[in-house]
Each structure stands twice: as C-alpha cells, then as structure tokens.
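Complex shown without one protein chain; remaining protein chains in place.
What follows is subunit A.
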Amino acid sequence: MIHCHDISVRLGGRKVLDRVSFSARAGALTAIVGPNGSGKTTLLRTLTGEQHYAGEILFDGSHLKRFSPLDLAERRAVLPQSGSLAFPFTVLELVRLGLSAGVATGRADTTALPSQALARVGLAGYEGRLVQELSGGERQRAQLARVLVQIWEPILDGHPRWLFLDEPVSALDIGHQLQIMQLARDYAEAGGGVIAVMHDLNLTSMFADHVTLLGEGRVRASGTPEEVLTDHALSSCYGCPLRTNTPPASGRPWILPQASTLTSPPVGAS
C-alpha cells in the first residue's frame, strides 16, 4: 500500500503539487491522469523518491525516506517517460541492466529472465539487435522489459512490488498499447502494485481500477473510472468540452471530444 498525505512540491518557486493526498493499493492498477503540467509526472517522481517534498509518504507502512536506494529498488521499478542510453548496448544487454544493481530476484538463476521479459513486451527474438537501431515504440518496450526484470516476481518475501510507469504507451501503436496495458493489469492481478501516469483516458477507463485526476497541482477527483471520468470533471479539468458515454458491453465509460463547440472560426469563414 502506498499512502501520500498532504504532499507539496515546489519547483523553481512554483507550487507544482499542492497538498496532494493519494493512495494506491497492491493488486490494483492506479492511474494518474490530468492535463499537461498538472503535476502527474512530479507526483510519480515524488513517489520514486527522487523529488524533494513536504508531507508524508508511507511505502508499505514505512516512511519513504527511510529506504536506501537498493531497498527501494527491490520494492519498485520505474519506467521513465523517455529513456536514454549512452553506449551501443544490444537489447539483451539493456534488459540485463535491470539486474545490474544486484536487487534480489528471488531466484538463483536469472539468465533466462531477460528473454522472458522481452517475450512479454512483444520483443521476442530482438535480443541481438542494437537498441539505437530500434523504433521509438520498440525502445520503449525494451526499456519496459528492463524495468520488469528488476521486479519480476509481483510478490517477494511477502511484500508486493510496484511498477511505476510514466506514460507507458505514449509511443506505441494501438495494438501494443493494449498489450502493454494488459501486461500491467496482469502484474496487478498477480498481487503487485501498478501506478501509471496516463494520457489516454479511454485506455485508463478500460484498464484502471482506480483513477486520480490532477489539475493545477491538486487532486480534482479520485475513485473508480466511473466515478472520476465524468463529463463535468473532465471538461473543467482539461478546459475543453468532453462527453463520456457508457456502452452496455463493457460498463466502462468512454470519452469523446466534442468538436462542434470548438471556439475557433470554421475554415474559410470571413
């Protein structure tokens, strides 16, 4: 369980997070949504321990600040928004980096892990390719495989492990978006915790158990997708008209932008 209580973060004199309270439980996929600059990534970075903050964060009952880098790395892995790689590693070597700090894996032999992780992100057979020769989406999935091997078992020694994902599907085609979101769900259903910063509200609605909507550094709404993804909350938070609908088949809301009320004049109007 992750609990944040009254988290505030200032960056360059600007209050990026203002008394944010947030919680996420293991066994569920928690999504953080909100417009650009609303503080989603900052909230995730605060949870990873790389951002100074005021307030209190409890990680499975212990204060976040008490964890050493290695202890924390054994409990959670982080997929950043954009990955960089300084030298020409092969895909296999990149994924193996996830094991390089010596985090506990709960297994004696980890040689097969990288290939298993690559298969799960749909990159089976890519082991020998150089990372910089991959497409953007393939790189993002290779980085995800690297993150997965770090916390391969969703539960280790009775503790759930956490997957922090910052826009995990932003560079992916629709098929791979579904595949990666399903992977995150599977991780949660196996007992791990997943916190994902998301832009795509429909994917959020399909896959998340819990949604936190941020706007201008504050929590605007928090709850199940049905509770949070409403016409009013979304339209006011994103500053544009949005209509939600609930098809009978899934029972989950889907969101459609309303073009007719756009304020810009029609093309050709004088």
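For this structure, a couple of remarks:
Just so it is clear, contacts are C-beta pairs under 8 Å (C-beta built on N, C-alpha and C of every residue); 3 or more make two chains touch, one makes a residue touch a chain; residues count from 1.
The working rule: contacts and distances are computed from a predicted model.
Note on the omitted subunit: UniProt lists it as "Iron complex transport system permease protein", one of the names in "Probable membrane transporter protein", "Imidazolonepropionase", "O-phosphoserine sulfhydrylase" or "Iron complex transport system permease protein". Summary of contacts with the chain left out: across A:Gly61, A:Gly158, A:Gly175 or A:Pro247, the touching residue is A:Gly175. Note that of A:Ala73, A:Leu113, A:Val197 or A:Leu242, the residue touching the chain absent from this view is A:Ala73. Only one residue in the set A:Cys4, A:Leu123 or A:Leu214 touches the chain that does not appear here, and it is A:Leu123. Looking at A:Ala28, A:Leu58 or A:Leu97, the residue that reaches the missing chain in the full complex is A:Leu97.
Interface residues of subunit A facing the missing partner chain: 48-50, 68-74, 77-78, 80, 83-93, 97-98, 100-103, 115, 122-132, 139, 146, 150, 175-176, 178-179, 182.
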